[in-house]
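Worksheet: one structure, shown below.
In this view, the complex is presented without one of its protein chains, the others remaining in place.
Lettered A and B in written order, each chain numbered from 1.
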Amino acid sequence: MLELRHISKSFEGKPALADVSFRVKTGEIVALLGPSGSGKSTLLNVVAGLETPDRGRVLWDRKDLSRVPAHRRGFGLMFQDYALFPHRDVYGNVAFAMQMSHQSSAYITKRVRQVLQLVDLSVDFEHRDVNSLSGGEQQRVALARALASQPGLLMLDEPLGSLDRALRARLLEDLSIILRKAGQTSLYVTHDQEEAYAIADRIVLLNIGRVVRVATPEQLYWHPASAFVARFLGLENLFPARVVRSGRRVWLETPIGRLPAPNKALNGDLTVLLRPDALHLGRSGAVKLKGKLLKKRFRGKTPQARVDVGGTQLVLELPSVAQLPAIGQTVQISFNPKEALQVFPRE
Amino acid sequence: MKISLKFLLCSLLLGALAACAPAVPEGPRTLTVMTHDSFAVSEEVVAAFEAEHNADVVFLKLGDAGEATNKAVLAADVPLADVFYGVDNTFLSRALDGGIFEPYQSPVLADIPDEFELDPEHRALPVDYGDVCLNYDIAYFADNDTAPPANLEDLLKPEYASLLVVENPATSSPGLAFLFATIGHFGEDGYLDYWRGLVANDVKVVNDWETAFFTEFSRWGGERPIVVSYASSPPVDLIFAEEPVDAPVTAAVVSDGSCFRQIEFVGILKGTQQRELAEDWIDFMLSTTFQEDLPLQMFVFPVNPNAQLQPEFVNFLIEPEETALVSPADIAAHREEWIEAWTDTVLR
Partner (left out) sequence: MRNNLVSATLWFLPLVFLGLFYFYPLGSILALSFNRSGSLLQPFLDLLASAPLRGVIGFTFWQASLSTLLTLAVGLPAAYLLARYRFPGKSFLRALSGVPFVLPTLVVAAAFDALLGPRGWLNLGLRQLFGLDAVPIHFVNTFAAILIAHIFYNTTIVLRLVGDFWARLSPRIEQAARSLGANSWQTFRHVTLPLISPALAAAALLVFIFDFTSFGVILILGGPRFATLETEIYYQTTALFDLPTAAALALVQLLCTLALTLIYTRLTSRLSRPVELRAPSVITRPFPSRRARFLASVFLLFLALFFAAPLGGLAARSVTRLEGDRGQATSVQPGLTLDYYAALGEDQRGNIFFATPTETVRTSFLYAGSTVFLALVIGLPASWALARRGDALLSRLLDPLLMLPLGTSAVTLGLGFIVALNSPPLDLRASPLLVPLAHTLVALPFVVRSLAPALRSIRPRLHQAAAVLGAAPAQVVRHVDVPLVGRALIVSALFAFALSIGEFGATAMIARPEYPTIPVLIYRLLSQPGALTYGQAMALSTILMLVTGGGMLAIEKLRVVEIGEF
């Protein structure tokens, strides 16, 4: 089990990590998610032992790693640019860690075959020049290299970053299967939420060097818990809201009108989220709004509609079967507050 | 890959060690002789001296005669060697003015004709001489039915237009000697006019003897059948021919005053720790053993009249009766000035 306790690190006075703490349990895949510049790679380097934190400790199975240099940690790190050794062929790259620890060559040969098979590369790749491989092949070799010595913890730094979308989707799926099959404790760094959802047991969301949220993909998706998270997850329909009380009645004053407060104890200035996927056309929901249809956008599974409600745009994600009226027509929108309405403190 | 790297490193180390190794010659007594690039001597001749005097002779070659003289002068305080051989009469003044030699009156000097002794104080002792003369390609003149030039004046005639190649006196020792020949022959007032005449007659100037001889001279395929070289060149050419030849294919022009005699000197360098051995070496250089070795090694001729010449030289060497005369004092006073005047007249 990996445990990070209050890790802080700054570069030339600029804080890169501030008081970061979380755990990765044995066999668990944790995704480190955040926009670029949020400190993900620095954190990875700290765990790998390539950077020394200013404060805080990294523990592995309750053992403090502060004085353990990178090459003794027994971790694997798969670099974003793969960092394959250009002077070694595929075999030489994959065998590297085992050669460093002086394993028997018979074992190395066997193990290299094994991992190459695991990453779905055939045996005749062994003696290929790594400079001649395609991006996807290089990625598999880098993964095989990181996995070959059966590292306690495998760290993957944006491993799909430089690949095209289709290849990415396929490799992500493969990666997920490989890691789970191997029962590999992993720390997966990405800026792409889809990737994080697809692969991780838990997600650690990082922003400007701080942990913003630690949650399962489902929790994160359904309960972003802050306006930042919601926005980072790509959710629209975030509006400033003010709590208004009139006697015992409490409601939220927003640019699209008055909305019922989900909780009577609220106070002051808030941000309100209307989840686009929980808004419906028609009158089926408890709260009803009226607006003018501005735009329709076909996006495959979930078409999007933009509706002008009282001068503010509201985005709806609709089932693909939904019949939309013509542009410019008045439409009726409704939702159930429990599904669609979330409030966060104002940032 | 791994093996080749190791191999390379090892051979480098060995190479460095091996290069350091011969730096300190072990031996009885060591005599260091500095000389010019053209110096050559038979191994057995040196071995004879070494055996007789229980000595090792180490030679240092320090460039052509001019460069070696310059270096000897610049190193006057801490001499490079015990003996310096190879300064000739064109550079003698520079060496004597530089004060690099200790006087030594060798007993062998008694045998040597006075004409060779240019330094009355016996700081520099004559060893050998060679004559710089015009050479011509016998076949060319036979084929073209013309007479070869008989003297320097002939070269101004129209029938010898575009036939002569000479060396630059600033960069070539025979070139300088030939300039002195024209000065000796035409006088200080007349030589520049003569050279103007040569320029008008399309003389070709090259920087070095090699280019003049092997590139421009018609004997080697060039276009110029007359070249400034040595009186010894025709017999030497014959000795080093590929197939035995019975007569030289080139000849030297040896009319009175058309050649310049280069005399080479040896002297004991000031500050030597081996004065006695140095004296022995100089006596040896003047002895017939060494003197008879000179012609075939350096294509120069002994100053000691007791030395015997090889048959090739006896048969085919034609020596000038009378060479152009320029006194060492004049050379000392004017050599730079003459070279510059020549350069201005001929090249610019």
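Everything that follows uses one rule, which is that a residue touches a chain if its C-beta (ideal position, glycine included) is under 8 Å from a C-beta of that chain, and two chains touch if they have at least 3 such contacts.
Just so it is clear, the model here is predicted, and its values are computed rather than measured.
**Student:** I'm checking contacts with the chain that's been left out. Which of B:D114, B:D145, B:D189 or B:E243 qualifies?
**Tutor:** That would be B:E243, which touches the missing chain.
**Student:** For the chain left off this view, which of B:R29, B:K61 or B:H334 is in contact with it?
**Tutor:** In the full complex, the listed residue that touches the missing chain is B:K61.
**Student:** For a quick check of understanding: of B:N168, B:T182, B:S258 or B:S287, which residue touches the chain that isn't displayed?
**Tutor:** B:N168
**Student:** Which of these touches the unseen chain: B:F39, B:F101 or B:F186?
**Tutor:** Among B:F39, B:F101 or B:F186, only B:F39 touches the chain that is not shown.
**Student:** On subunit A, what residues meet the omitted chain?
**Tutor:** Subunit A touches the chain not shown through residues 45, 48-50, 69-77, 79, 81, 83, 85-88, 96-97, 99-101, 131-132, 145-146, 149.
**Student:** Contacts of subunit B with the missing chain: which residues?
**Tutor:** Those residues of subunit B that touch the unshown chain are 1, 4-5, 8, 11-16, 18-20, 22-23, 32, 37-46, 58-64, 66-67, 70-71, 73-75, 77-78, 80-81, 94, 137, 139-140, 143, 168-171, 176, 204-211, 213-216, 218-223, 229, 233, 236-237, 239-243, 249, 296-297, 299, 336, 339-340, 344, 347-348.
Going forward, only the chains that are shown with their structure count from here on.
**Student:** So the centre of each chain is just the mean of its C-alpha atoms; given that, what is the distance between subunit A and subunit B in Å?
**Tutor:** Going by mean C-alpha positions, subunit A sits 88 Å from subunit B.
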